[in-house]
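First the structure, in the form of structure tokens, and then the observations on it.
This part shows chain A:
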Amino acid sequence: MVPAEYYLLLSAAMFCIGLFGILTRRNALLFLMSVELMLNAASINFVAFSLQWGNLTGQVFTLFLMALAAAEVAIGIGIILVLYRNFADIDVTKPTTMRW
Partner candidate 1 sequence: MLVELLIVFALMAAGLVLLAPDEYAGQFAAVLSLVPVGVSLWMYSVFDGTGNALLSGGQPAFETMASWITLGPYAINWHVGLDGVSMPLIVLTTILTTLAIVSAWTPIDERESQFYGLVLFMQAALIGVFSALDFLLWFVFWEAVLVPMYFLIGVWGGPRRKYAAIKFFVYTNVASLVMFVGFFTLVFGLGDSISTLGLPAIAQALNAGQLGSVAGFSPDVIKLAAFVALFFGFAVKVPVVPFHTWLPDAHVEAPTPVSVLLAGVLLKMGTYALLRFNFTMLADIARANATYIAIFAVVSVIYGALLALAQQDLKRIVAYSSISSMGYVILGLIAFTPHGVGGATFQMVSHGLISGLMFMAVGVIYNETHTRMIGDMSGMADRMPVTAGVFVAAAFGYMGLPLMSGFAAEVLVFMGAFESTTIPAAPLFTGIAMFGIVIVAGYLLRAMQKTLFGPFRLETDYDIGRAPLQDVAPLFVLLALVIALGVAPDLFYRMIQDAVFEVTALGLGGGA
Partner candidate 2 sequence: MIPLQTQSTLPDWAALAPAILLGLTALTLFLIDSIDPNDESPSLLAGVATLGSVLAMVVTGWYLVAGTGMPRTGGAIELFSGQLVVDGMSLFFTFIFTSVTALVTVASYDYLSGRPNQAEYYALVLLAATGMSVMASANSLATAFVALELSSLPSYGLVAYLKNDRGSVEAGLKYFLIGAVSSAVLAYGISLVYASSGALQLDAVAEALSMGIQNTGVLGVGILMVAGGFAFKTASVPFHFWAPEAYEGAPAPISGFLSSASKAAGFVLAFRVFVTAFPLEVVAGTIDWTLAFTVLALVTMTLGNFAAATQDKVKRMLAYSSIGHAGYALIGIAIVTGTANQGYALGASMLHLFVYGFMNTGAFLFVALVEYWGVGRTFEDYNGLAKQAPVACFAMTIFLFSLAGLPIGGGALSKWALLSATASAATLSAWLLAAALIVNSALSLFYYSRVVKAMWIEEPAGDFEVSSHPTGLYAAVVGAAIVTFLLLPAFGVVSGTAFDAAAALF
């Protein structure tokens, strides 16, 4: 069996990739995808440690996470839509009417 530390490393790596995406991507959809990546990193942990601890709690949580990710995307797409309508762009760095 693969030691749990490896799953931790994997998930950490995924989380960081997602984070990197957030910091570098200006496209709102890519931003959203990066967030999904981070959520999935959490899912990996849950599933892996569910196995390790021998209970199903973690796996259940993963199901919640997946559902949630879907809902989030739905809302997100909606917002990106109105963003595009108002700013004619989905570059997240464009809307800066409010600052300071």
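Basically, a contact is a pair of C-beta atoms (placed from the backbone, for glycine too) under 8 Å apart; a residue touches a chain by one contact, two chains touch by 3 or more; residues count from 1.
How were these candidates chosen? In short, all candidates are chains of the complex that A comes from, given by their letters.
On a predicted model such as this, the values are computed, not experimentally measured, just so you know.
This complex places chain A in touch with one candidate out of 1 or 2, and it is 2.
Listing the residues of chain A that touch candidate 2 in their complex gives 4, 8, 11, 15, 18, 22, 28, 31-32, 35, 38-39, 41-46, 48-49, 52-53, 55, 57-58, 60-61, 64-65, 68, 71-72, 75-76, 78-80, 82-83, 85-87, 92, 95-100.
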